[in-house]
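Structure provided below as structure tokens; questions to follow.
Here the complex is missing a single protein chain, while all its other protein chains stay put.
So that you can tell them apart, the chains are marked A and B in the order they are listed, and the count of residues begins at 1 in each.
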Amino acid sequence: MTGVIVTTINLTAIYALVALGISLTWAGLGFLNMSAGVMYAGAAYGAWLVSTEISTNVVVVLLGGILTGIVFGALVCLTVFLPLDGKPNWEIRTITATLALSFVGVNIYQWKFGPQFKQFEPLFSWLPQFRLGDALVKSTVTGTVIATAVVVTIVLIYIGSSRIGLGVRALTQSAEGAALVGINRRTAAFAILGVSGAFVGLAAVLLGQTFFVEPNSGYVPLIKGLIVALLGGLGSLRGAVIAAFMVALCEALTLQYFGGAWVLITLFLLISIVLIIRPRGVAGVLETTRA
Amino acid sequence: MPKRSADLVHYAVLAVVFLIALAVPFVFGTLSILGSMTVFLLLLSWSISWRQGDKVSSDGKPDRSSWLFWAMAGVIAIVIPIIAGTPFLLATMVAFFIYLTWNTMWGLVLGTAGLQSFATVAVAGIAGYAAAYMTIDIANSNAAAAGAECSGNRLLGLPVVDWWLAIPIAAVVGLVVGFLISLPAIRLRGIYFALLTIGLVELCRAYTGQDKCNLGGAQGLFGASSFIPSEMMGSATGYRYAYAAAVLLAIVTLLIYWKVNYGRLGLLLRTARESEPVAEVLGVDVVRARMWVFLISSSMLGVAGGFYVSYYKSISPNFFNFSTVLLLFAMVVIGGLNSPRGILIGTMLLMFVDRRFVDVSPPEARFIFIGLLLLVVTLLASGGLVSVPDQLRHRLMSKGKRGSGPSAGLPEEVGAIAQEANMPPGSRPGTG
Partner (left out) sequence: MTPVLEIKGLEAGYGPLRVLHGIDLTVAEGERVGILGLNGHGKTTMLRAIVDLVDWRQGEILYDGESIMKAPTFALARRGVVLMPQGDALFPGLSVKDNLDSGAYPGGSWRKRKERRDYVCEIFPRLSERLNQVVGTLSGGERRMCSIGRGLMSEARLYLVDEPSLGLGPGIAKGICDTLMTLDLQGGALLIAEQNRPLIDGKIDRAFRMHGGELTPDTGEDGGH
């Protein structure tokens, strides 16, 4: 049972990161970033390049992933948000553009890096392992939880207290109000997609400790991030964390008692049930103001 | 009569373009006819929309002059096997018509009804698997291969049937799946529904890859009964036969699209798409209308799924790959998902690009190109390629500056003003 708890905590941290990125983009800018998967894989490759070319130091590799994520976020802002902001058919066009971007990205990775799996050097092997009940808590898990906690705290403090952060929060609440107080949506978009990219990039490095990196490795995190973001209610950061926990628990329990092949099926059942009971997710109330 | 002569010049130019398009395959090989005809049809569509002006919106009733477009499309369908009837091109065209069927039916859900469903591939694939299962005795052939794991019995003791029964069965399976998908659509909106349907496709891929005993696992099912008589198989006649059948499939599909989109149901769906509360106040049974569009489109998706299996004689979990979803989605939106012309042109264009650059090295270049094409069209054209004339005209006619601020709903007073407004002549056309 404690094994399930350890897996759950580990997955919660990672899913929450991806989902926070997706959710924040939706709430602040009103579009669903379907290219989060490509940002993820790009950040993973970025961090992998850093670890093979520059240094295998934990902080350097993590920063490498986060910075690549931020660059990718800015790229999405430049190629999707800025050209489409305020244009007709916004909803379907942003989905199409981000999907197109991910199609391009995956194929560029395939071309440049080939289909081979890349593996990270273990980043957290210097952390101690310890036993919790009958489960072994690997150093990777400890590292994941600490790194997530540190980065999320820094970002939350930044968003909670800085001027740009207030702009971002205001934008998630009312686009008109934000414009009336002088917040430039386009500048704030870089902040939002940058933060979102940083989260996704961090998740990529952390999950890269457990899974290999390959061109399509962003697909599953994208799908799960979307599931979590929607389950939590788009735009709700607290909802995203709760939903990440639910999804992680569901996955850990399925892994433990049924086996890996069933994960998607139980997950699908879970989202069907939750969305049918609460069509806007666990805490989704913001969608009414944005839709 | 200046207008008369302008018309003459106009048609003469189009005729010349058509002749050039006809000549292209003799110079650049048979496949290029798909590309040249795409260009011709796009130009034709643009000229029709441009001349038609604001009289009818591209989304509303069938425009009067669009008969010319469809007549030319018909002519092209007849001309292709005559002047470029190589087995390779005919095979490409059969695939094209199957895609066209799926895309047109998807357009009904995505465009007319405005429901963000990505389940098209799942419906077609499930129906295809059903058709394949019905015509292949996999249980017996697999029991030997997989050993004691598999029971060797068919599900429910189903008999093995021929293609002519398998395709109607696929239609019924499509109908049932469509019904099941329409249930959450009643409650879920927009993005939530999109996610659920993407999840469904992913689920199909995971499941079909797992089930070795009934669905053949990762290899899938092969050896399905084909509608091409065995003596024609592989021959030029066989390909022409398949081509004719595929054209028939596409015609039926387009007629269904026409009937739904421009009929009562289409009107109800569009009303509900623009504003659900308004539709409800007007007495539109939104739930019923949406259920109908799912039932109609899904059964046709099922037919095309069955047709696919019967033509290729196999289906595998790769059918449910996300790249399939992406390719079909690109086909639907690149031309313009609100009109059958747009879907036809988009499907032709990407089919051509996909096949033309199939042996380009590196192989990724083709997909990168398709992705960039989709991105550029999406960023520049508000409603796909066919909407370009409307967009240009709006830009030329709008004298006033468009507000760049976030237009978050209209202030309350606008409703009151609109009621007594005598819309001034020559005012800006609507943006909707």
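Note that a residue touches a chain if its C-beta (ideal position, glycine included) is under 8 Å from a C-beta of that chain, and two chains touch if they have at least 3 such contacts.
Here the structure is a predicted model, which means the values were calculated and not measured.
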| item | value |
| --- | --- |
| Contact residue for the chain not shown (choose from A:46, A:143, A:167 or A:197) | A:167 |
| Residue touching the undisplayed chain, where the options are A:2, A:153, A:184 or A:256 | A:184 |
| Interface residues of subunit A (partner: the chain not displayed) | 163, 166-167, 169-170, 172-174, 176-185, 286, 289 |
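Everything below uses one rule, namely that only the chains that are shown with their structure count from here on.
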| item | value |
| --- | --- |
| Where subunit A and subunit B are represented by their mean Cα positions, the distance between them in whole Å | 32 |
| Sites on subunit A touched by subunit B in the complex | 26, 32, 79-80, 83-84, 86-89, 91-93, 95-97, 99-101, 103-104, 106-108, 110-111, 174-176, 178-179, 185, 219, 223, 226-227, 230, 234, 261, 264-265, 267-268, 271-272, 275-276, 279-281, 287, 291 |
| Interfacial residue positions of subunit B with respect to subunit A in the complex | 110, 116, 184, 187-192, 194-196, 198-200, 202-203, 206-207, 210, 322-323, 326, 329-330, 333, 337, 362, 364-365, 367-368, 370-372, 374-375, 378-379, 382-383, 404-408, 431 |
